[in-house]
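With one protein chain held back, the other chains of the complex are shown just where they sit.
Chain IDs A and B follow the sequence of writing; residue 1 opens each chain.
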Amino acid sequence: MILTVLGFLLLTLLVIVTGAIVRTANLFAAVVLLSLFSLLMAANFFLLDAADVALTEAAVGAGISTVLMLAALALTAETEKTASRLKWVAAGTVTALTLVLLYATLSIPRMGDPSAPVHQHVAPWYLQNTPHLIDIPNVVSAILASFRGYDTLGEVFVVFTAGIGVLFMLGMRRFPAGKRRIPPPQTLGLKHHLVPRTVGTFILPFIILFGLYVQFHGEHGPGGGFQAGAIMAAAFILYALLEGERRALDIVPPRVLMLLLASGAFLYGAVGVMCMLLGGNFLDYNVLAADPVAGQHLGIMLVELGVGVSVTGVLLSIYHAFAKREPA
Amino acid sequence: MNVQLLIDTASWILLLSGSAFVFLGGLGLLRMPDLYTRMHAASLTDTLGSLFILLGIMLQMDWTSSLAKLVAVIGFLLVTNPTATYALANAALLAGEKPRTAPAPEKP
Partner (left out) sequence: MTEVLGLYNYWVFAVVLALGLYTAAAAPNLVKKLMGLSIFQSAVFLLYITMDKVEGGTAPILRAGVGEQIYSNPLPQVLILTAIVVGISTLALGLAIVVRIKEEYGTIEEENIRDMDQS
């Protein structure tokens, strides 16, 4: 009961924050509010028993997305120029849609109803068979990497393609030599700010350690490649913010980024092909080891590693592509 | 002497005082006149309030690995929260936000 009330309050706050984002003309404020929106969303996901999703939303939505948006704003504009008038056609259509949706909610099962159609079909099968087919505690990881491995392979390639797209659009140019008189602030980082730099350097190893924990403990607790990739990328983005673009790109040069980006997706596909070569179906990990369950463990571990490496590579390359670009 | 009762009482005192601090922080955020005083209100109470709430929760828990995780969370909160506030204040000062000061007292 208390959790339902807490969820009610959080969702009400969510609506208020959304309204504020829509109304404000200051894009900078909108980005900060969007980060708050993601945090509220993550809290709601956690209340709704989706620990893995909450972890992802907190790392991606509240962390990386905010940094990316700020980097994009530095390259474009911080406020809306033209005043946003109420557009009657759009407002009318959207209101009509909302009314239809609200009307539709009256005929769907209420939240948490165990007899809702969504809980009848495949989900019980997954919950029942994960222990003896795959034998890992986290059913979300089992479905993600094994039962619906094709789906996840597709998603990894979408992420990969989006990363390639950003790099085509913005490029990973080297720093122009000699052209510059004063380096722009974002290439300097926070070198002259002692406190954030010291504290940042202090917590950085812990973030990386946590990323590795989430990656390799993902079969037993909430975690997995997507979350770990986002956390690792956040750690390296923090380093770039603290020490400046130039130092960060010395540590992880663009070549390595490209390698990460491609090798993660490649590892995922290669595991699938390996299964075929060993006489199974594509992404059928049972054949990877003598014992089917051990094969599943190995396959899931490798596939999650591929996801983690790929997501780290893509998010980091995207960040660097934005951060290195000079404002027009 | 009932140890359980003692622990429960201590935990409730911590939880309630933590909530009170967070509430006061929110109030200060709304009522203070300019950016720096607002930040002051929000950051101090937030650090202390969340510390108390986490300690209160820890008293309610058994000896599991979750306890160690909460200790780590407290450690990170104590380190990152003041740093974030410092960075924010520093950025505001660099961006030219002037603290609002009382007008100089007029000489009679």
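Here is the rule we use: a contact is a pair of C-beta atoms (placed from the backbone, for glycine too) under 8 Å apart; a residue touches a chain by one contact, two chains touch by 3 or more.
Quantities reported herein were computed from a predicted structural model and do not represent experimental measurements.
Colleague: Would you list the chains present here that the left-out chain is in contact with?
Modeller: Output: missing chain touches A.
Colleague: Considering the complete complex, identify which of A:159, A:214, A:249 or A:275 is in touch with the unshown chain.
Modeller: A:159
Colleague: Which one touches the absent chain: A:151, A:250 or A:291?
Modeller: For the chain that is not drawn, the touching residue is A:151.
Colleague: Given the full complex, what residues of chain A touch the hidden partner chain?
Modeller: 4-5, 7-8, 11-12, 14-15, 18-19, 21-22, 27, 30-31, 34, 37-38, 41, 44-45, 48-53, 56-57, 60-61, 64-65, 68-69, 72-73, 75-77, 80-82, 84, 86-87, 90-91, 93-95, 97-98, 101-102, 105-106, 108, 110-114, 116, 118-119, 122-123, 126-127, 130-131, 137-140, 143-144, 148, 151-152, 155, 158-159, 162-163, 165-166, 169-170, 220-222, 224, 226-227, 229-230, 311, 314-315, 318, 321-322, 325, 328
One rule holds in what follows: only the chains that are shown with their structure count from here on.
Colleague: How far is the middle of chain A from the middle of chain B, if each middle is the mean of its Cα atoms, in Å?
Modeller: 29
Colleague: Contact residues on chain A for chain B in the complex?
Modeller: 190, 193, 195-196, 199-200, 202-203, 206
Colleague: For a test of understanding, state which residues of chain B touch chain A in their complex under the given definition.
Modeller: 76, 79-80, 83, 86-87, 90
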